[in-house]
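Before I ask anything, here is the structure I am working with.
A single protein chain has been omitted; all remaining protein chains appear in their positions.
Let's look at chain A:
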Amino acid sequence: MTTMLDWHAAWQALIHHPLFGVGITLAAFQLSFAAYEKTRWVFLQPVLLSALLVIGVLLLCGLSYADYADSAQLLTVMLGPATVALAVPLYLNLRRIRELFAPIVITLLVAGVTATALGMALAWLFGAERMILMTLAPKSVTSPIAMLVAEQIGGVVALAAVFVMITGVLGAIFGPALLRRCGVRHPAARGMALGLTAHAVGTAQALQESDECGAFAALAMSLMGVMTAVLLPLVVTLLL
């Protein structure tokens, strides 16, 4: 039986290779992106479709999320520098931002507080318990901040990241068309809306629309993140 190929060993070597996670993520993303470009169908939003494809592959291969997270680290680790990189479009659009300084500050305060309070109020109406309320509160901000804040105010850290991700994907899927239908056409206003409510996923979507739209989304995302990180724990301790 010397000619028999060891398929099992080859398969194991493949799915446990340290680049397997990177490989399937890249392949899933290329496929999703091509499908989205071709159809422009909103439910084929690249982040959502790629994640579903990757989950499918992991289930088929019998791999856990922990296995995947290990072998996709090359991508995860670049998220930090990519966040830092948002400072560049922010800076390049500084003149536009300065011109619109008052609208930005007012929108941030009023809409930022509304977005957070609305989520908590709805969850309370639906009868969610305190723990879920505290997990939902930071859902509009980028996941590292949301996870920190959720922990500080007594929510579930991992579930907070999930709510953040669902919110972001929903924003990217429905945001652009919904804003257009409601007559919001100004790139700065569209960017603010996407970045403030749908954080990085919304910002990635806004960057596809235009530079200006992306810059305002990056601005809204970072300001909303900083405001939530600083104020939400304070407000929760004082009021609830």
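Here is the rule we go by: contacts are C-beta pairs under 8 Å (C-beta built on N, C-alpha and C of every residue); 3 or more make two chains touch, one makes a residue touch a chain; residues count from 1.
The rule we apply is simple: contacts and distances are computed from a predicted model.
Taking the options "CidA/LrgA family protein", "Methylhydantoinase", "ABC transporter permease subunit" or "Extracellular solute-binding protein" in turn, only "CidA/LrgA family protein" matches the UniProt protein name of the chain that is not displayed. Only one of A:14, A:34 or A:79 touches the chain withheld from this view, namely A:79.
Remark: the residues of chain A touching the chain excluded from display are 21, 25-26, 28-29, 46-48, 50-51, 54-55, 58, 65, 68-69, 72, 75-76, 78-92, 94, 100, 102-104, 106-107, 110-111, 114-115, 118-119, 122-123, 126-128, 132, 136, 139-140, 142-145, 148-149, 152, 158-159, 161-163, 165-171, 174-175, 178-179, 182-186, 188-190, 192-194, 196-198, 200-201, 203-204, 207, 214, 220, 222, 225-226, 229-230, 233.
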